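Note that one protein chain of the assembly has been removed; the remaining protein chains are unaltered in position.
And then chain A:
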Amino acid sequence: MTDTTEAAASSHGTGPFIAAIDQGTTSSRCIVFDRDGRIVAVDQKEHEQIFPKPGWVEHDAAEIWTNVQEVVAGALDKAGITTADVKALGITNQRETTVLWDKATGEPVHNAIVWQDTRTDGLCKELGRNVGQDRFRRETGLPLASYFAGPKIRWMLDNVEGLRERAEAGEILFGTMDSWVIWNLTGGAQGGVHVTDVTNASRTLLMNLRTLDWDDKILSSMEIPAAVLPEIRSSAEVYGTAKGALEGVPVASALGDQQAALFGQTCFSKGEAKSTYGTGTFLLLNTGDEPVNSYNGLLTTVGYRIGDQKPVYALEGSIAVTGSLVQWMRDQMGLIKSAAEIETLAMSVEDNGGAYFVPAFSGLFAPYWRSDARGVIAGLTRYVTKAHIARAVLEATAWQTREIVDAMNKDSGVELTSLKVDGGMTSNNLLMQTIADALDAPVVRPMVAETTCLGAAYAAGLAVGFWQDTDELRANWRRAAEWTPRMDAADRDREYKNWLKAVERTMGWIEEEH
């Protein structure tokens, strides 16, 4: 990405600029944006993935903080600017990853437990008591699942020697990665501010979606002392000013990564949705200023909140296997040499030849939530070639998107008028066309691919008046491409029906273990 700097910087003015930190699952990045929302410079550094046991995933929070400082310095250096040119700093982060640290020394008491980590599966079942995984859904919008931060805090309190006593004595602080980065940026043990934003707090299983405050009943059910929790603030306001290398720069936004992408895609109106196509896929729909309960397997979450304005809620649906299915075709099957070649192979035939591929590699997620399902390729005949399978691979992503959009429609009553897309798979023209065909709605790609960082930059810029309002941000949004549906309605209905039939065949494969 270093080349971005050289090429882009030449065509930019002298600023001022907004910097955004993306503290992600595999790396930390810093991007500097100009007033038009164009990228001026990027710096990025990966951190270690720690796997102590099967199913466990940890990060060293101290390493992450070091990397964040390095990429911020690196991005400013590449842009050839100083802290005086940076009007505000925004933060977006991997969601749900949990760290606890000593308030006096700033030392983490345990490695951060990453969102993918499944060590709290058993604990979540236990916490469900006789109600099950929907015990806290009404308050939090979430099922009791190992992704979310609350059970991870509880695990550390139970498993790190003496931690509970220290936590109850007020010596320990909890944070998702936004809190950890902000506390350190604003001085750490020397007066760092201990805050989180509503979007990150909405992924803890501890925040009440309506009051936007920690829920005392849930805290006592989970046995988590309120003393460890950060103050919940909006997504766009000045939390404090940076100390050290960034001395004086306002730290002015925090958003979970998927919410930041929603913001960066300028989905500011009810009914607007974005879908990020990467290894997996995350689709968020803006549902306006009321949280919508889901009865179709979606999550209810906070989309964003700008300062003291009303919060904006979202429905979220995720697809576990999208880009990773293409990788599987490349690495496990050896049918293609690069991910991009899936399109070449798929383009060599007119249709799927009757084959349907449901990649339920670790069960079916939204809207089914069936852990007993496993992957299926259905409809095979002698006629089917690897090219038809390649088509079926791309169609799998399209139909799974359709299933989530249908579930969102049922829950919210909002009909999707168009889908804004981002992520690596948007370079696949055939896939984007197939999604437009499956949805019977236009699919639109924006000109800035880095919507996550852009969202954090936008929120920070709003907080300091760099941009006036969301209308100004909308005006920055540029359409790079749009795919319009071309599929005949009868064909679409028949294909969707076939897909649903294939989905049925994945269920019940894993038999109950005794």
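Observations, loosely collected:
Here, contacts are C-beta pairs under 8 Å (C-beta built on N, C-alpha and C of every residue); 3 or more make two chains touch, one makes a residue touch a chain; residues count from 1.
Operating definition for what follows: contacts and distances are computed from a predicted model.
In the listed set "IclR family transcriptional regulator", "Peptide/nickel transport system ATP-binding protein", "Putative ABC sugar transporter, fused ATPase subunits" or "Phenylacetate-CoA oxygenase subunit PaaI", the entry agreeing with the UniProt name of the missing subunit chain is "IclR family transcriptional regulator". Among A:A84, A:V131, A:L380 or A:A481, the one in contact with the hidden chain is A:A481. Residue A:A340 is the one among A:V131, A:A226, A:A340 or A:L380 that touches the chain not shown. Of the candidate positions A:T241, A:T266, A:T300 or A:N428, contact with the unshown chain belongs to A:N428.
The residue touching the chain not shown here, chosen from A:A449, A:M487 or A:M507, is A:A449.
Against the chain not shown here, chain A presents residues 3-4, 7-8, 10-11, 36, 38-39, 337-344, 424, 426-429, 447-449, 478-483.
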